[in-house]
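Before I ask anything, here is the structure I am working with.
Removed: one protein chain of the complex. Kept in place: all other protein chains.
What follows is chain A.
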């Protein structure tokens, strides 16, 4: 049995938004609702869903970059959510994050060496300057940046190179878990492939565990072992990659797969048209019962009444749809 590194238990994150006028009450926006899952060492969990469904908020809440409102995050048998600030800072060296916009996430006034060294100063304050520099040069090499670039500034780099700097910064403390929040979405396709391959290679080499957030299902299929599908802040499906992609149990997962472009004219033109209509509803006032029912092609009256439980539909595979068997009895959408 593999070692469980991380357990997320009933995690919720609520943002309180100011009312529309001075006297209007504040309204709650539940960006993440009652999310639970666990991660084993060396695993990559892909998190997918439409814009605004809570992917980034979930990723950041796990690392306590945003304070979750309810629930627990258990990291190697310790509850992160109960740690003091000082203890949390120590735990941080094991937990890292990579952001979407490579250039914007790097401080323009710092050179590459300073940017990469920053987390080391916090995690290992005892290191001498020389030792720090050696560590920085080592990770630069690891991510394919020439060590001569150490004194250059972020604006001198292309998007792909800037993302390598972001990755170097994320791995310099030798973390165990990295949350990758849309790490390749801002990059050109050919560069995306370089960065995806780099992350996969580092994962193997360093035994990393990854949470890989992306709205691009094809990238997620390439990197993940398991997939978590979010809709309006809730898990609607979670399971092994192959199962989720070829035998989904939730109509939302199915619709996402049907909408994803396929670079093959024959297949692209013979597929069913996307059954998904309209935009996701507002997370401030989510629909009753199953939150997906307003866009669901197979919704019934009962879907408005109760929220479907995240039920076991296969080995390690769960879906929150009362009619998951019906969803599955249709021919599979993807290969």
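Methods note: contacts are C-beta pairs under 8 Å (C-beta built on N, C-alpha and C of every residue); 3 or more make two chains touch, one makes a residue touch a chain; residues count from 1.
Please note the rule applied: contacts and distances are computed from a predicted model.
K.L.:
So which of "Fe-S cluster assembly ATPase SufC", "Anti-sigma regulatory factor", "Methane monooxygenase/ammonia monooxygenase subunit A" or "ABC transporter ATP-binding protein" is the UniProt name of the chain that got left out?
P.N.:
Record says "ABC transporter ATP-binding protein".
K.L.:
Of A:165, A:196 or A:290, which residue touches the hidden chain?
P.N.:
Among A:165, A:196 or A:290, only A:196 touches the chain that is not shown.
K.L.:
Of the residues A:17, A:268, A:284 or A:302, which one touches the chain left out of the display?
P.N.:
Among A:17, A:268, A:284 or A:302, only A:268 touches the chain that is not shown.
K.L.:
For the chain left out of this view, which of A:98, A:165 or A:256 touches it?
P.N.:
The single option touching the absent chain is A:256.
K.L.:
For the chain that's not shown, point to the residue among A:82, A:156, A:188 or A:312 touching it.
P.N.:
Answering carefully, the residue with contact to the hidden chain is A:188.
K.L.:
On chain A, what residues meet the omitted chain?
P.N.:
Touching the chain left out of view, chain A contributes residues 50-51, 144, 158-160, 188-194, 196-198, 200-201, 215-219, 221-222, 241-242, 245, 255-269, 273-274, 276-279, 334-335.
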